[in-house]
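What follows is one structure encoded as structure tokens, with my remarks underneath.
Missing here is one protein chain; the remaining ones are kept as they sit in the complex.
For chain A:
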Amino acid sequence: MQILKNKTNIDFIGKRKPAIFISTLVNLAILVGIATVGFNYGVDFAGGTVVELKFDHSISAAEVRERAQKGGLHDVSVQNIGGASENAFLLRMGGVTQLNEENAAKAKTAIEALGTVRNVYSDLANGIINFRSATPLTAELIKSAVEGSGTGVQEVRVLGESQGGTGVDYQVVASGMADKVNSALKAGLEKPDFEQRRVDYVGPQVGKQLRNRGVMALLYSMVAILIYVAFRFDFKFGPGALLAMLHDVIMVAGYYLVSRREFNLTAIAALLTIVGYSVNDTIVIYDRIREDMAKYKGKPLAEVINIAINDTLGRTILTSGTTALSLIGLLIFGVGEIFDFAMAMLVGILVGTYSSVYIASPLTIWLDERAAAKEGRHGDGMKQEPKAA
């Protein structure tokens, strides 16, 4: 059996200009989209709380939302996951703690009413209110005051007397959203008809850290791979490999952008894997180009590259095909982020194959031609054919 019965002789290099033009356009559109519309960041990066619930009876997402709102949870998104018969839902809330700007202002007023209080400042990121009171207060008093203003309190900590004797420092820790979900949905029921199967709870500062770390990881791996490619091949192969890599990463990011699927840590893992994988196809072709450059000495580089691409076309399709095949199971049985991961990988494999042929190789020619032109200008004025190797 053979996927390509006859040797192909497609003029890939001749079509490089429209291909690069279209790819650049799509890439720019995605980058603009990321800058203006932005990803649908998951809790990993945006911070917030996700609770996965499974009900023991049939219920719709709308009913769950209604129940949550009745219980006092307003800004909550409810999403059905898995099969409809599973009655499993993801509840997403923006905040990590019950402290938001509005609540914090109310809590501040409530605390200030307790006595001579100063230095009240709330740290929304951590769900903390710090303040100093001139006279000692009891934790119960503070707790009831803050809870009265609409913020659930997990703990009131006495930080101790200030050294100058100007008062006692207190810290109020607001309680988490997962608590609130449970109590809101349980309201009016004798015993809960659902099971809390998963809670993801990420503070906004941690989210920012995770996001920065993800971006840094992407940059590092691209640089490291680029150095390896430049070292193993020739420096003129470097830019082509890099741009192909960037192209693939941006395209996969585009999948997350357009599909509005959650962009989270798993998405970063997918992007990084694509960085490692996309260069594979490129290497197969580069290896062949290098081999053919020695074989067809004297032929223009463009022609050699076209031969190399055509010769390796069958295996380029096959390697991508087998990897794509292995993902099918994940696409069928994967839920949530694993499905997204498999889908993103599939997109990455397809665009990776395309970019190896249409982006990485043509760029090598372009660089070579430029180098030759420069040589021609600065050299002894003789017209030179682009030389291979």
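Throughout what follows, a contact is a pair of C-beta atoms (placed from the backbone, for glycine too) under 8 Å apart; a residue touches a chain by one contact, two chains touch by 3 or more; residues count from 1.
As a working rule, contacts and distances are computed from a predicted model.
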Chain excluded from display, named as in UniProt, from "Phosphoribosylformylglycinamidine synthase subunit PurL", "Protein translocase subunit SecD", "Amino acid/amide ABC transporter ATP-binding protein 2 (HAAT family)" or "Autoinducer 2 import system permease protein LsrC": "Protein translocase subunit SecD"
Sole residue of A:A62, A:A113 or A:V335 that reaches the chain not shown, by the stated touch rule: A:V335
Chain not shown: contacting residue from A:T24, A:S77 or A:Q205: A:Q205
Residue of A:V146, A:V229, A:L243 or A:M293 touching the missing chain in the full complex: A:V229
Contact set of chain A toward the excluded chain (per top definition): 1-3, 52, 54, 119, 121, 123, 126-128, 130, 154-155, 157, 159-164, 169, 171, 173, 175-176, 178-179, 195-203, 205-206, 209, 213-214, 216-217, 220-221, 224-225, 228-229, 232, 265-266, 268-269, 272-273, 275-277, 279-280, 283-284, 287, 291, 311, 314-315, 318-319, 321-330, 332-335, 337-338, 341-342, 345
